[in-house]
Every structure is written in structure tokens, then in C-alpha cells.
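Contents: one structure, followed by commentary.
With one protein chain withheld, the remaining protein chains of the complex are depicted in position.
A, B, C, D and E are the chain letters, set down in written order, and residue numbers restart from 1 in every chain.
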Amino acid sequence: MKPMKKLEIVVDSVYLNRALEILEKNGVSGYTVIRDVLGKGERGLMAADELTDVFKNSYIFTVCEEEKAQKIAREINPLLKKVGGICIISDVVWVPH
Amino acid sequence: MKPMKKLEIVVDSVYLNRALEILEKNGVSGYTVIRDVLGKGERGLMAADELTDVFKNSYIFTVCEEEKAQKIAREINPLLKKVGGICIISDVVWVPH
Amino acid sequence: MKPMKKLEIVVDSVYLNRALEILEKNGVSGYTVIRDVLGKGERGLMAADELTDVFKNSYIFTVCEEEKAQKIAREINPLLKKVGGICIISDVVWVPH
Amino acid sequence: MGIDLLLQNILNPPVLMFLLGLGAVLLRTELEIPQPLPKLFSLYLLIAIGLHGGYELSKSGITADVLKVLLLAMLMATAVPIYAFFILRLKLDVYNAVAIAATYGSISAVTFITAGSFLNTLGQSYGGYMVAAMTLMESPAIIIGLVMLSLFAKRNNEGVNWAEVFREAFLNPSVYILMGTLIIGFLTGEKGWKAMDPLFGVLFKGMLAFFLLDMGIVAGRRIGEIKKVGVFLIAFGILLPVFNAMVAVLLAKTFGLAKGDAFMFSVLCASASYIAVPAAMRLSVPEANPSLYVTMSLAITFPFNIAVGIPLYYFVINNLWG
Amino acid sequence: MGIDLLLQNILNPPVLMFLLGLGAVLLRTELEIPQPLPKLFSLYLLIAIGLHGGYELSKSGITADVLKVLLLAMLMATAVPIYAFFILRLKLDVYNAVAIAATYGSISAVTFITAGSFLNTLGQSYGGYMVAAMTLMESPAIIIGLVMLSLFAKRNNEGVNWAEVFREAFLNPSVYILMGTLIIGFLTGEKGWKAMDPLFGVLFKGMLAFFLLDMGIVAGRRIGEIKKVGVFLIAFGILLPVFNAMVAVLLAKTFGLAKGDAFMFSVLCASASYIAVPAAMRLSVPEANPSLYVTMSLAITFPFNIAVGIPLYYFVINNLWG
Partner (left out) sequence: MGIDLLLQNILNPPVLMFLLGLGAVLLRTELEIPQPLPKLFSLYLLIAIGLHGGYELSKSGITADVLKVLLLAMLMATAVPIYAFFILRLKLDVYNAVAIAATYGSISAVTFITAGSFLNTLGQSYGGYMVAAMTLMESPAIIIGLVMLSLFAKRNNEGVNWAEVFREAFLNPSVYILMGTLIIGFLTGEKGWKAMDPLFGVLFKGMLAFFLLDMGIVAGRRIGEIKKVGVFLIAFGILLPVFNAMVAVLLAKTFGLAKGDAFMFSVLCASASYIAVPAAMRLSVPEANPSLYVTMSLAITFPFNIAVGIPLYYFVINNLWG
């Protein structure tokens, strides 16, 4: 049982790969992605059902150490600021196998 | 870094719009939705694969201030009681951009 | 408002039913499942888009009492160790209806 | 009933595909037709019968005979949910009685289509206006059901939102798409149909077979729930359709419908909705248990009609019309 | 414009299906064609015109006339985004001007296909190389747009990644699949087409109608956004296509294109992209507002072309070519 942080990111699907690159660069041990989620925020409705692939979000979460979470959050900030999205951190206990 | 609440709701997809209306009415800054999730609860299996659109759940989460979360939880309660679903609140830190 | 635990599991979709059996056996009051999520971990990329149904994850969460969460975590451990996956526990408040 | 009629019905690829789907679940094979493929098939079938019905209607025109059929359709769509409600009230609470009555008062397009394909293999046909009749028969049961509800239920916390109810009844996707393509088929006539025929005509039976594979799977999944439904409702799910069909046959004979039309009309009356009405009931009568009305419609009445009802109703009509 | 041409265009199943889709949203019916079914249809249509165009090209060969058409296509694909940009700069910032100019500089395959189907119902045809022209016209606008951006925007934080831009422009899925199937159709010729015709030829019009139902729904959903777009951009979304079409007609007449080719060329110039370019713009010009360029392309220009533009351009050309 290890106390860890869970970092959750919602980002425009077009930028999914860029977000994952930031995670990888920071050496997270893994991540999980749910593609094509809907959402609403400052930038209006992301209906996830368009022909155009332009209004879709992806949801990512990764479980990692506190510092990593902070560092990723800082690094992903400019991207989210530019293209929209949200980033939250919470406490979890990882049950390691 | 702002301490906030994450409010998570699972609700019968038929009532998704009604749940979102409650969120909007309370002025949340945004929300994210995953449609057509499976689940099991008091009302049995929601297999999310029916022809009938009758046995499907949707999952919603919103990050907002504590009072808003409490208020929404109170207001969504009667709906969930009537049609099924679950509502949970947890602590998160929002990394604002 | 009941303090509870949220138990989250990511597991190879092939083993989804086995994971759900462990939940059911421990008498959780319900669970929610998102099928076919992508992910990366020790075992490499699970791209969730294969013909073969072999590289897909499922995401499960259940809200339950602390002891149950611990017990399930212990029992699901050998499965995750063998076939891959992740299991985390966090604090939530259940808004009961 | 002639055993050969039964066989003639069953030994058809669509019906056998339905059984294959059923078997897949009973043998626990993990065969599935994932979402949204079933939606593709059901949209296809609705568009296909809409366009084709409209085209046929453009050939026949809207005659007095056509209006007669449409009136009969409206009559049955109003009568069935009313008498079904009172039968159901013998054993059930108001909410479930309303939901089930509405389910049986409306129709199943796929049952209609399968019957049409059966008629077709016997070398017979029906009028394109039967599709219009079917479209008319989808909605009234929803309204009637909710009228029953406001008459007999003691729900005082919230009144029925009638605007919403009418929208649900007349603008639900199935009704809208059927109505719309019927009009398109009517407006574009011969020339339009010639352009649409390769996709929406020629491929029709194959698509029906493909879709019935899925219907078999979905019905199979619900079969486990049948025991929870109870003997009364199981009997209801078989006897009411037969009764409805017989009333329809009587009406059809009395008003001089053609043989093929009479058959399709009886099938419509015998069939129960599993898409439009359950969706509406889930929204308007959340107190009712969807496991009951969906299971009855999908896992009892639909298979019964597909396998036994269709040849049975035909047998009766064939004897009466000769 | 002859009212009968307008009617001839509208009273076609594909166009009526588009209107049916629009109506479904305006009447709030909850009809939807869930993902990824629209992807199935758009892939199908791209493959079908690619294969068929390649086959036609294998029959005609690559002649001087074909090259002339391709050059004209390149010319317009370069010119339109440039003059569109300067018009848009009258009212918009650089970012949005770039994104909208690129959108209108590129083309919409479905508009092209619908025009082909319209031509077809008039008993006329166009050369297979027009598909090659269309493929060539998809990409340049993206490049031109980003050249404009680097010339006129004061973004100093990051330069344009030109390698990525060229990839986005020439290797986006639409261009790739069109180009690829064009080559396959060309290489496999008569024999190849005979094997592919039943799926990719015979069913074409039906699939187009099915897809336009979805296009109607998608366009309908965007209609609520039109008011946010503003009068200037609404006018732009209608007038620029007409202007582009007229320039194309002039060029076609000057360079002696055949009637059917001239018509298809004018439709290409009049159409605006709603898949390839918006995706590229979202990535390269995140400062621009996708609600503007997607809404204009999908909810203004596409419906306008489908309902009015196609018969209008044909009317003009028919008068000039006789």
C-alpha cells in the first residue's frame, strides 16, 4: 500500500499524443486513457460526435509519485492553457502487486 | 493549486440531460461525461448493450467548490432515488491554467 | 454523507469477468465499468483497437466500505500480478439517496 | 396449422439467424454484435421500409381503400392499450400495467418486416400503405398509456408534462425516420426508388438476416429474466398477441381488406414495441420495472411471433380468404 | 435559375435525406447516427470515388487535357485561400482569417459527390480525372494558410513546424485514401472495377443518401451557433462560394473544359472543407476558434451548396455551354 497521487487530465483529443509525451518524458510507470469523452468548459461544448474530429476530449489518468505529478502538472499547463482542458490531482493508495 | 471537490455521478443515460441541467443551473465551470458505461447496483445489471437504450448508464464528473458540490448533490438526490444512480464527492487539487 | 472508499481497477478486458466475480463475492453494493480503455504499463501498450481483442483494458470502480476495499484489493492482487493491471484506493464521500 | 407452413417460416435464413443468435447466448459463446452496429441495421431497415412503402404509395395513390386501412390501424392502436391495461391491472400495479399496455399497444417494425419477407417467399405481397399504417400505430399507445396513468395513478408530486409526452410519442426517432422516408419515397417516386433500390431494396433480406442474428443475441440475454416475469405475464406475452391478431383478422374480414394487407395488419396488432415505447416509458413512468416490459417484448413476444405467430396468423387468414 | 432545376435537385433522395437530418435536429427528435457509423460512410464514399475515378482515368489515360484540368485545379487551390484571407482580414484577426481561408481554399468531397449524383440524374457525366483534381485541391490551402500565418502573425514563441504541416497537408487520411484508391483503381482497371462495382459502384447513391442523413444532423446541431458567427461571416459563407464558382466557370470556359468537367470544377471551388482542414487548423492554429470555421463550413456553405449552389452553378454553365 503506497500513498501516491492520481493525476487526471482532460484534453482535446487532437492533443492527446502531446499530453502523453509529457507523461512519458517524466517517466510515469503507466497511464490509462479513455478516448472520446464529452465535456463542457470555458471553450463551450465538446460534443464528441462530430464528423470533424475537432470537438472531442480525451481523459487520461496516471498514478505516480507526488513530485512527478507536480512536475507534469506544471509542464502540461501551457498546453491546456492554449488548447483547453483541465488537470486535477488527488490522493490515492496504490495496492502494488 | 486550488483545493476543490470532485463530484462524480452515475445515472441512467435516459436522464443524462436532466442531471446536466442541475449542474448547469448551479453554475459549475465545466463537466466531463462518459456515455454508455456499464454497471450494477440495486436496480440490477445495466448492460449498456441493449437495442432498447433502456439499460445504459452515463458517468459524469465535475470539479467545483465545496458548497456547489454539496448543493448539487442535494438537488440531484431525488432524481437518483427515483431512477437509480450514485453520487460521490472527493477531494482534489485543481491545477489552474 | 458516508465516508467510503473508492476502489479503482484497470484490468485486461479478457479478465473483466473474473475481476467482477471477486467484487460480487465480496458483496459490494454495486460497480461501474468502462470497457475498452487504452493504457500503458509494465506490459507495454494496450491499444484497445486490435482485431484480436487481446490488447484491451477495462476500467472498474466500486464504492464500498474500507474493509471490503482492502479485502478485494488483497484478493485481486494475484490476478493483476499474473495478467497485468492496477488497483488503487481513495477516499470519497457517498451521498446516499 | 400446417406443419409445412411452420417449416416454411423457420427454414428461412432470417429466422434461422435469429435462432443462431439465441443459441449463441444459451451456449455462452461470447458472440456479440457490438454497439453501434445494431443501430446501423435498425436504421437501415427503417429507412428501407419507409422509402419502399412511400414508393408503393406513390404508385397506388391515397385511395379510399388506403384511408380505410389507416383508420383501422388507428382504431386498433387505441383499443389495444386500453383493454391490455385492464387485463394487466388484474395482477399488476398501475405503473407496470401502463408500461406493459403501452408496449403491446404499439408495434415492432422488425416483426412486420420479417412477416413481409415470409409473405414474399410465398409469392404474395401487401400494399405500401401498410407501412403508413405501421407508422401510425407506433405512437398512440404511448399517449393512451399516459392518459391511463393520469386517470388511475395517485402521483400527486408531479403532473404529466403533456408537451413532452407528445414529443416522445410522435417525434421519437423511429416514428420520425419512418414518416420522413415514407414521404421521401412518395415524393421521389419511381425515379427515386430506382436510385435507392440497390442499397435499400436488393440487400434488404440479407440485412434483415444479419440484424436478426443480433435480435437473437439480445433476446437470448433476456431469457434469464423470464422466470422473474412470472406465469401470468408469460401467458399474457403469448396470448395477448394471438388475441390481438384474431381481432385484427375479424376487422380485416369485416372491412374487406386484401389478403396480404390483412396478414400484415394482424402481425402489426400482434407485435409489441421494444425500442420506442420502452424508451418513452423509462422516461415517463420510471416507477415501472423495465425488466418486465422489455423482457416480455423481446424475449417472449418477439420470438413467439417470429417463430410461431407469423405462420399461425397466415394459416388462419389463408383459410378465411382462401 | 429555372425552378425546375432547383426542384430536380431537391426532389432527389440524397438531398431530401439531408433535409430530413436537419429537421430531426430542429424538431429535437434525438435521432442520431452514433460514432463510428459516419466514419464508415465517409470512408466508403472516399474509397468509392477514388476507385471509380482511377478506373475512369485508366480508360481515358493521362492526356494533355487531363493535365490542363489538374493545373487549373492547382491554380484555384492556391489562389482561393490567398484572396479569401485578405477579404477575411477586413474583419477578423490573423488566426481566424487563416483558418477560415484555408477551410474555403480546400474542398468537400461530399459536395462533389452530391453534384456528381445530380449530374448523373440529368443523364450527363464528368471525367474520372476530376477525382484526381479534387484530391490535388485538398492540400494546398493548408500550406498557404500557414504561410500566411508565418508572414502576418506575430507569434514569436514557436515557429511553424513545416515538416508537420506538410504531413498534415498531404498525408491526412482523406487525401491519402483518395490518392491511394485512385491509384488502385488506375492500376487494376476494368477487371478491378468489375470486382469492386457491386459494393463501390452500384450501392453508391444509397450510401450517399444514408450519409447525407447524418450530414443533416451534424449541420443541424451547428445551426444554433450561426448567430455567434455574425452577419459578415454568414454572407462570406454564401457569397465566397458563389464567387469562387464563377471564377471557376470563367477559367473553365477560357480553357475549353467539357461541360460536365466545368460543372464539377466549379462545385469543387465553391465547396469548403469540414474534415481535413479543420483537423489541421485545430492542431496548427489553436488560437483560431473552431466554432467559426466548422460552423461556417458545415452549417452554412455545405447546405447552401447542396440545396441551391449545385443547381445554380449548373444553370449558369448550361447557359454558357448550351
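Throughout what follows, contacts are C-beta pairs under 8 Å (C-beta built on N, C-alpha and C of every residue); 3 or more make two chains touch, one makes a residue touch a chain.
What you see is a predicted model; the values in this text were computed from it and never measured.
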Visible partners of the omitted chain are C, D, E
Hidden-chain contact residue, picked from the options E:188, E:291 or E:318: E:188
Among E:20, E:47 or E:262, the residue in touch with the chain that has been omitted: E:47
Given that one chain is not shown, which residue among E:29, E:96 or E:172 touches it? E:172
Which listed residue (D:207, D:252, D:267 or D:280) would be found touching the missing chain in the intact complex? D:207
Going by the touch rule given at the top, which residues of subunit C touch the chain that is not shown? 12, 14-15, 36, 44, 47-55, 82-83
Hidden partner interface residues of subunit D, rising order: 11-13, 16-17, 20, 23-24, 27-37, 40, 121, 202-203, 205-207, 209-210, 213
Give me the subunit E residues in contact with the hidden chain, please. 35-36, 39-40, 43-44, 47, 51, 167, 171-173, 176-177, 180-181, 184, 187-188, 191-192, 195-196, 198-200, 203
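FYI, only the chains that are shown with their structure count from here on.
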Sorted by label, the chains bordering both subunit A and subunit E are none
Given the touch definition stated above, what is the smallest step count connecting subunit C to subunit D? 2
How many degrees of rotation bring the Cα atoms of subunit D onto the matching Cα atoms of subunit E, given to the nearest 5? 120
Is it true that over half of the residue numbers where subunit A touches subunit B are used by both copies, so same, or is it different? different
Farthest chain from subunit B, going by the mean of C-alpha atoms per chain? E
Using the touch rule from the top of the page, what residues of subunit A touch 2 or more other chains? 34, 90-91
Per-residue overlap in subunit E, given as positions that touch at least 2 other chains: 32, 34-35
Pairs of chains satisfying the touch condition: A-B, A-C, A-E, B-C, B-D, D-E
